[in-house]
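First the structure, which I've put down as structure tokens, then a few questions once you've had a look.
The block that comes next holds chain A.
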Amino acid sequence: MSTLIDVLGSTLAKDLRLEWRSKDAVNAMLFFALLVVVIFSFSFDLSAEESRQIAGGLIWVALLFAAVVALNQTWARELRNQALDAYRVSPAPAESLFLAKVIGNFLFVTVLELLMTPMFVVFYNLHSVRPLYELALVSALGNWALVANGTFFGAMSIRTRSREVMLPLILFPISIPALLAMVSATTATLTGESSPRLSLVFLLVYDIVFTILGLLLFDTVLGAE
Partner candidate 1 sequence: MKSGFIILALITLLLLSYGLYQALVAAPTEATMGEVQRIFYYHVPSAWTALLCFLANFVASLWFLAGRSGRADAVAVATAEVGVVFCTVVLLTGPLWARPVWGIWWAWDARLTSTLVLWLIYVGYLMLRKFSVGGPNPMLAAAFGVFGAFNAVFVFMAIRWFRTQQPQPVFGGGPKSGIDPQMRYALMANWVAFLALAILLIWLRYTLQRVRQAVEEAHAMKSLVEPEVRTRR
Partner candidate 2 sequence: MKFLYAAYGITWLVHIVYLIILTRGFQQVRDEAEELTRK
């Protein structure tokens, strides 16, 4: 058990340090998200009320696309120096690698979201009708859902020929339930028209199920020849 935590800690620290030094992922993600927001604004001519309705969905679409950029990066980085093979051979438990990656990605995506939210608030004149902590909870659960699945499938799609395309291709359909729940919850908190409770519970269950599945199956994915 202590090995698990140790490896997790060191892998996480390494990823964070790498990212801090290069700021590759965060920059790319941020810019991408901004572009998505702007393009959407130009594509649709919306009234204030309409904007508020779709803002929930829009945030998550932008985040999803941006997250894919980051996810591809994290695994590509491992592949570059054959770090992945080293992991496979070492006695370090695969689960800790998985968790480390997920937590790392989660932190990146959260940072991204914190940077993006002011943009959205400004562009769409948003204010939260329901208590703010609900919004934070929605974001956290939603991020985790995206990131847990994304990390797992990232590891898979790295093994394919057209890997940048593969990840979104398999990730998007899989994310649809989470996406639906996230959008529903976000819209509920922003417009106050309904309770986000169902969505939150759904997301929680979703997160738990898929994190456990990921942990169980990651060893398989890593070792797959």
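Here is how the candidates were picked: all candidates are chains of the complex that A comes from, given by their letters.
Going forward, contacts are C-beta pairs under 8 Å (C-beta built on N, C-alpha and C of every residue); 3 or more make two chains touch, one makes a residue touch a chain; residues count from 1.
Worth saying up front: this structure is predicted, and the values here are computed from it rather than measured.
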| item | value |
| --- | --- |
| Direct contact with chain A in this complex, candidates 1 or 2 | 1 |
| Contacting residues of chain A [partner candidate 1, same complex] | 152, 156-157, 159-162, 166, 169-170, 172-174, 176-178, 180-181, 183-184, 198-199, 202, 206, 209-210, 213, 217, 220-221, 223-225 |
